[in-house]
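Just one protein chain is left out here, and the rest sit where they should.
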Amino acid sequence: MIDDELKVSTRQRDGVWIIDLEGDVTTFAEDAITSAYEEVTREGAKYIVMNSRQSDYINSAGIAILIGVVTEVNRQGQKLAISGLSAHFQKIFRMVGLAQYADIYASEDEAVSAMKQLAAQSQEESASA
Amino acid sequence: MSDSPPPTGDEGRVIELHLPSRLGYEKVAMDTASAMAKRMGFATDRVDSLRTAVSEAVTNAIEHGNQHDAAMKVVVIFTGSEEGLTIDVADQGRKRLDAAAIDRLPDIHQVIHSDNDDKGGWGIWLIKELMDEVQFSVAPTGGNQLRMVIHLDR
Partner (left out) sequence: MAHTAQVTIELMFPSELGYEKIARDAIGTLATRMGFDAERVEDLRTALSEACINAIEHGNQRQSHLRIHIACTISANRLVIVVSDEGLRFHPASLNEPASIEEKLAGLASARGMGLMLIGQLVDECGFLPSRPGQGNHFRLAIYNPPRRNAVPA
């Protein structure tokens, strides 16, 4: 059948939690994405990268799921970055306004190093405070 | 498209696609649209915009117009011309698309700071942002019809 196949997995890299999305991000992705986010949050994730790999189909229902995650990230005082989107979906995310709440990077490496920088800044701030 | 066939009206030169109202099948419309657009010479970013617009329109027809009733069809008609590609998406209108849904202008700040768990409603807005022309009407079958046009040379 042509049902969606989305693989969602989580891993840690240099203190940053990464949620890998592989496949279509549509309404069927809700449970998988939400539970991956809840899982890393339980693990104490402060800095999270949502990393899209080979997702050539993200629709408005998928965007709504990500907005839901961003809403929760805001409430929890976490930071979220999004990486791996094609040029088209980077554009769409900017149009929707998601980029104002989650920084968008072309690659996972860029996202992770930006998140590490944020983490170091916040450590300095709390040390000097 | 190839050597001269007998003359026909433009209305004959269309590709028509009938899909069941089941989520997932909007991808077939999306792939048909991009197959046609690529062969018509649209640039990659325009093809991507078309893919998103078509998938949103068909998803809307499945979910809203036909209320997920798999027995109801979504009819997609692709008409290519020198100027561009016109795509009509029609459902069987179990539920009429109202003006509020058509004119809705979602606001990310409001959505993110609201307690409402429904963060959706971006589809029609996206189609209007991505396509050159968008029209809403009543389909010959009595359902909702959305016509979108994407121009060549843009």
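As written, the chain order gives the labels A and B, with residue 1 at the start of each chain.
By our rule, a residue touches a chain if its C-beta (ideal position, glycine included) is under 8 Å from a C-beta of that chain, and two chains touch if they have at least 3 such contacts.
Remember, predicted model here, so these are calculated numbers, not experimental data.
Student: May I ask which residue of B:31, B:69 or B:132 touches the chain that does not appear here?
Tutor: The single option touching the absent chain is B:31.
Student: What residue numbers in subunit B mark contact with the hidden partner chain?
Tutor: Its contact residues with the unshown chain are 1-3, 5-6, 8, 12-20, 22-25, 27-28, 31-32, 35-36, 38-39, 70.
The working rule: only the chains that are shown with their structure count from here on.
Student: Between subunit A and subunit B, what is the separation of their C-alpha centroids in Å?
Tutor: The mean C-alpha positions of subunit A and subunit B differ by 28 Å.
Student: Can you name the residues of subunit A that touch subunit B in the complex?
Tutor: Residues in contact with subunit B: 1-4, 24, 26-28, 57, 59-61, 63-65, 67-68, 70-71, 74, 86-88, 91-92, 95-98, 100-101.
Student: Please name which positions on subunit B make contact with subunit A in the complex.
Tutor: Per the touch definition, subunit B meets subunit A at residues 23-28, 30, 45, 48-49, 51-52, 55-56, 59, 107-109, 111-113, 117-123, 126, 129.
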